[in-house]
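The complex is shown incomplete by one protein chain, all other protein chains being positioned as in the whole.
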Amino acid sequence: MSLLLGHIVDVLGGSLEGGASDTAIHRIAPLEFAGPGDLSFLSHPRYQQQLAASQAACVIVAPALRDAALARGACIVVDNPYVYFARVTQLWKQRHMPARSAGVHPSAVVDPSAQIHPTATVGPLCVVERGAVVGEGSVLTSRVTLGENCQVGARCLLHPGVVIGADGFGFAPHQGAWVKIEQLGAVRIGDDVEIGANTCIDRGALQDTVIEDGVKLDNLIQIGHNVRIGRHSAMAGCVGVAGSATIGAHCTVGGGAIVLGHLELADNVHVSAATVVTRSLTRAGQYTGMFPIDDNAKWEKNAATLKQLHSLRERIKALEQALKAA
Amino acid sequence: MSLLLGHIVDVLGGSLEGGASDTAIHRIAPLEFAGPGDLSFLSHPRYQQQLAASQAACVIVAPALRDAALARGACIVVDNPYVYFARVTQLWKQRHMPARSAGVHPSAVVDPSAQIHPTATVGPLCVVERGAVVGEGSVLTSRVTLGENCQVGARCLLHPGVVIGADGFGFAPHQGAWVKIEQLGAVRIGDDVEIGANTCIDRGALQDTVIEDGVKLDNLIQIGHNVRIGRHSAMAGCVGVAGSATIGAHCTVGGGAIVLGHLELADNVHVSAATVVTRSLTRAGQYTGMFPIDDNAKWEKNAATLKQLHSLRERIKALEQALKAA
Partner (left out) sequence: MSLLLGHIVDVLGGSLEGGASDTAIHRIAPLEFAGPGDLSFLSHPRYQQQLAASQAACVIVAPALRDAALARGACIVVDNPYVYFARVTQLWKQRHMPARSAGVHPSAVVDPSAQIHPTATVGPLCVVERGAVVGEGSVLTSRVTLGENCQVGARCLLHPGVVIGADGFGFAPHQGAWVKIEQLGAVRIGDDVEIGANTCIDRGALQDTVIEDGVKLDNLIQIGHNVRIGRHSAMAGCVGVAGSATIGAHCTVGGGAIVLGHLELADNVHVSAATVVTRSLTRAGQYTGMFPIDDNAKWEKNAATLKQLHSLRERIKALEQALKAA
């Protein structure tokens, strides 16, 4: 498995400097681990110190770091080294790893009424129910369930264990028990969406749950019924989004965060890991709510005091008034 | 797909007023989205403003809102509009969506010693192990694992990816490693239980894990070994209940909450989303523990101060004493 430096710049662009086109690259590696046969990249000036020490055969750098890189050896100069690196990984995979073959694996259970584009892949042990649609080039890797009437757009990638279109969680309380609200909507997923392993997206109650183009969801995420996630938003693992929340475009949600139901997040809202969104966030920005980690003994003292915080505030007020009166 | 208003009230009761029995309903829709062919409902007086503006063909309302509804057009007057709406969704589904057929799908792997009621459904690519029992009318949708000797009662609905009866997490520490405690119990699930996609319920260590009648669990929930969940309790997505916790009847647990092990929750305890239950809750009520979300910059300041909270309390005490002495 190797790629020539000359081939990489022929396909992806960029300017190869201080090195020979016929140098063979045997691996792509982070700067600190890269050896003499490896291609690496400098994604942030912060890591510049690692540059001089790296043994990489060639390093992808931005124009501003061209001279520093050349002092060390070969480099590929490009405007956005991180995006270029991403494209090199794609080239590498395309050249060296056999692609999943299109079509429906014989072990998958696909309803005859489902529409699977001829270029799409339905992998082993997937279930595709009545009326479901899988678009051009999309891949259901393995053990994915795509429920009745749910749609997946073009070029989507659904990892193992994904469940699209289970019933949303809807019950009306009645005489101490729960009466099921049948979930009559479906799930509509746009183009270029990636969905991580064992992530679940519930069907809508009356209307559809919607995942817009370019959304990226990590593993073990729960998306409730009637939710809408805007274009190119991304969520890290273990996030939960409750029913009827509307999330804007270009948002990011950190791992383990929870978004409560019926809220709206504007475009470009960024929610930190493990934060609970309890109100609509109508302005772009970074939002956080997370108890800071500490030694257990210190945490215990501070947490105990936190339960008296409101009364501490009253005591401060009283002190202020007493001092004023004095 | 349509239903006549007259047919709805014939089957479900309620009083149709200001409209014709032969009006065809083409969709059920929320009040704000409902069009001229749609049936809608007003579940809470809070949404009354939307009533007048709605274009719905008919609105389900409580007696107190009958006049306001009639001023707009047709309505069905019932004691509990939300429960009635739930029943309309059930009627709609029953009339318009073909039911899953009972029986064992040929792709499922079912041990010959398992007992599957003839009216139960074991869907595609499920695994039912030795000695497991599936009761009358229960449905294992697809890709469900029901482990050895585990029991599912009548009229249960298990969504894709559910795992019942994996080993509980039990190990004895020994010389820096872990000695496995074999999990010899099973899981017993009552009647009318619904379990969401990719939710896991572990088998008990020595005795059984028990889910009582009418419990509703959302997606991606973890229920540890030996847990007991009381009748008609409901949990939202991403909840974790650690081993040997006992949860009462009619409890609700919000999304992402964690219940630690060996605790007891009384009947009618309600735990807010993302709250960590660290002690038994012996009285009914609503309980919460959640760091409030804020702009990231403000959060950083408050979180930093929180780590000194105990010493701030000491400073307040000192101030109070100094002022007293002054």
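We call the chains A and B, going by the order they appear; numbering starts again at 1 in every chain.
We take it that a residue touches a chain if its C-beta (ideal position, glycine included) is under 8 Å from a C-beta of that chain, and two chains touch if they have at least 3 such contacts.
Computed from a prediction, not measured in an experiment: that's the story for all the values here.
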Absent-chain contact - pick from A:Val11, A:Ala68 or A:Ala273: A:Ala273
Candidate in contact with the missing chain, chosen from B:Gly103, B:Gly137 or B:Gly289: B:Gly289
For chain A, residues in touch with the removed chain: 27-30, 33, 80, 82-83, 85-87, 89-90, 92-93, 97-98, 105, 107, 123-125, 141-143, 157, 159-161, 192, 194, 196-198, 214, 216, 218-220, 232, 234, 236-238, 250, 255-256, 273-274, 290-296, 299-300, 303-304, 306-310, 312-313, 316, 319-320, 323, 326
On chain B, residues whose C-beta touches the chain left out of the figure: 107, 109, 125, 127, 129-130, 143, 145, 147-148, 161, 163, 166-167, 169-174, 176-184, 198, 200, 202, 205-207, 220, 222, 224, 238, 240, 242, 256, 258, 260, 272, 275-279, 285-292, 294, 298, 301-302, 304-306, 308-309, 312, 315-316, 319, 322-323, 326
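Rule of thumb we're sticking to: only the chains that are shown with their structure count from here on.
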Rotation angle superposing chain A onto its copy chain B by C-alpha atoms, nearest 5 degrees: 120
Separation of chain A from chain B, taking each centre as the mean of its C-alpha atoms, in whole Å: 26
